[in-house]
Structures are given as C-alpha cells and as structure tokens.
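Of the protein chains in this complex, all but one are displayed in their positions.
Showing chain A:
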Amino acid sequence: MTFYTFKRVAFTLLFLSVFSFSFASNSKDSDSEKEFDAKEMIMHHVKDAYGMHLFDYNGHSYSIPLPIILYTDKGLTTFMSSEFHHDYNGEVIVEKNGQRFVNIHEKIYKLNDGETAVTYDAEHHPTNAERPWDFSITRNVFMMWVSVVVLLLIFLTAARRYKKSGDYVPKGIASFVEPLVVFVRDEIAKPMIGEHKYKRFMPYLLTVFFFIWINNIFGLIPFFNGANLSGNIAFTFALALCTFLITTFSGNKNYWKHIFWMPGVPVPMKIFLMPIEIVGMFVKPISLMIRLFANITAGHIIILALMSLIFIFQTIAVAPVSVGFALFIGIIEIVVTAIQAYIFTVLSALYFGMAVEDAH
C-alpha cells in the first residue's frame, strides 16, 4: 500500500510542478525581432539552465521555476529561478540577504558589495562580480530526479513482481526488465570481469547502465526541453569519477604490479611503461567522461543545427529537408542512447575486470 501512496505523491508533485508556471512577462520583448543566432540558441539548449523553460506564447515565456541554492560567505541563500524573470543577460538583479545576484548566460554571479550593475570586460566576462558556490536545482538536476523517480517506479515495481510470485516467472514490467538485467549480467559483467568476481560489481553496472540510458532517452524528448543531462560534462564526470574510484580501490596486487612494474618485459621497458600506465589510469575514466558527453551533445547539436536551418534561411521550404534529416538523426540518436549506455558500462566493467584480474 505504501508503495502506491508513494507513486501517487510522486505523480502529484510532477503534475503540480508542471502547472505552476511563472507568468512573468518577457523582459526582452523589444529584442524578439533581432536576428536569429543559431549558435546562441544551440548552446543555450545544450547547456544547463535555471528553471525548466517550457514554451513561449504571446510574448510570454512559460517555465517551471526551480530553486536556486547558493552558498556565499554569508551562508546559504535560496530563492526561485522565477525571480530572474527569464533573464539571462545579467539585467535583472535579485537582492537576497543583502547580496545582489544576476544570471549571466545561465551562470549566477554575485555582484561585489556596493555594485548595482554588471560591467563586462572585452571578452564579455563580468568584472565586478564573482561566482558563489552554486548548488542550484537546475533543469538538469530536476530532470535527473525525474529520471530517478521513473527508474525507481520501473525497477521497484519489477522487483515487487518477484516477491509476490513465488514461482519467479517474470510477468508485466518484470518481463521487460529482466532481459535487460540478464543482458548486463551475461554480456557485460561476466565476460569483462569474469565468472567468479562479477557479482560484486553488478549493482553499480546495472545502476549506471539504466541511469545513463534513461537520461539519454529523456534528453531526446522535446517536452523536457532537451534537458541535456547525459550530455553535460559535469554528469559524465561524476559517473566517470565513480568508475575511477571503484577501479582504484578494488585494484589487487596484480593490477598495481602491471602499472608500476610491468611483468614479463625487460627492465628498461618496465621503466618506460610505468609513466604510460600511470597516465593510462587517469586517461581511462577521462575517456569515459568525454565519450559520453561528446556523443550525446553532438547528437543534440546536430538536430538543433538542422532545425536552425529553417530560421537561418527564413523560409518554410527548408523545413522538409530539416525535419527529414533531423528525423533521421533522431532515429540514430535513439540507437545511440542505448549504445552509449552500453559502452560506458562495458568499459567500466572492463576496467573493473583489469583491476581484479589474477596473475596468469
């Protein structure tokens, strides 16, 4: 019963948050006629943002306001992103706790004491403001939590199926989940880590696989406004860091021996290989981080760029071509969502396998 209550509460929260639009008037009505800047539009979509922008209607922007959490030398400061009134050009100044904050290209800056307006240097960097510690629930964090709720709904429901039916026959959502779980176990964990040691890493591999996959998928759904979580380097950095830490802390004697004193090669070679192996230790997770980030971001950029063609040429005639190509890329991207999740998991498993491999 408690599970259903939890489900209902989750949906209610989602529902409420979608409909609590902030009806703030757009402060740049006058700029709406300005020339279309494809690069800015694409970057704006690919990067993180405060508040979930949903759509523009009648000169108004509608978005889900999200909390902004800042830590400055005066302690924690929180307010809703709607207080910026959709401004991200550093024009609207929010005063809290006697501090002034502005949003410059979806980065919050704290104005130095006494300043009332932002001044920029030649490269358009603010000169009289600095960044506070920013723990804001941005749209990526928000979408991450939505994906967590969805993942929990899927997998806890599936797991409950097994508890209920004593005969362990998968039914309903469990019959959808089980082949994927078995796939991760039999095609990723077992061959990469080995029959005897894979069990320890299964929870991590399964979680990372489904977490990346679902966020890749969410990134493709236009309604979520392309919250590009798995195409954000911070997210991929966090996951790659987890893989790196697990690899390093589960490394056995044999693993470290392969790094610092490669067995089976002459001594000069051992000395030559040592720095390469040490660099490799770090390059492996970094490659994981960049691969996932670059693949997902590239997909988003291509689709957005194709769509931008319509506005660059300012003719509807380009639309069929743009939509056709975007559809084509979109279908490829659907495959890529799974492939990238798979690659990240496989490589993580491979690194774990190297770390726990016995001397042969």
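Convention: a contact is a pair of C-beta atoms (placed from the backbone, for glycine too) under 8 Å apart; a residue touches a chain by one contact, two chains touch by 3 or more; residues count from 1.
The rule we apply is simple: contacts and distances are computed from a predicted model.
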From the list "ATP synthase subunit b", "Glycine betaine transport system permease protein OpuAB", "Isovaleryl-CoA dehydrogenase" or "Heme exporter protein B", give the UniProt name belonging to the chain omitted from this structure.
"ATP synthase subunit b"
By the document's definition of touch, the residue of A:M41, A:V181 or A:L350 touching the omitted chain is A:V181
Touching the left-out chain: which of A:Y120, A:W133 or A:F313?
A:W133
Please identify which residue in A:L76, A:L152 or A:A359 touches the non-displayed chain.
A:L152
Quick one: say which of A:M144, A:L220, A:A326 or A:A355 touches the chain that got left out.
A:M144
Write the list of chain A residues that the hidden chain touches.
43, 46-48, 69, 105, 133-138, 140-141, 144-145, 148, 151-152, 155-156, 158-159, 162-163, 168, 174, 177-178, 181-182, 185, 202-204, 206-208, 211, 232-235, 237-239, 241-242, 293, 297
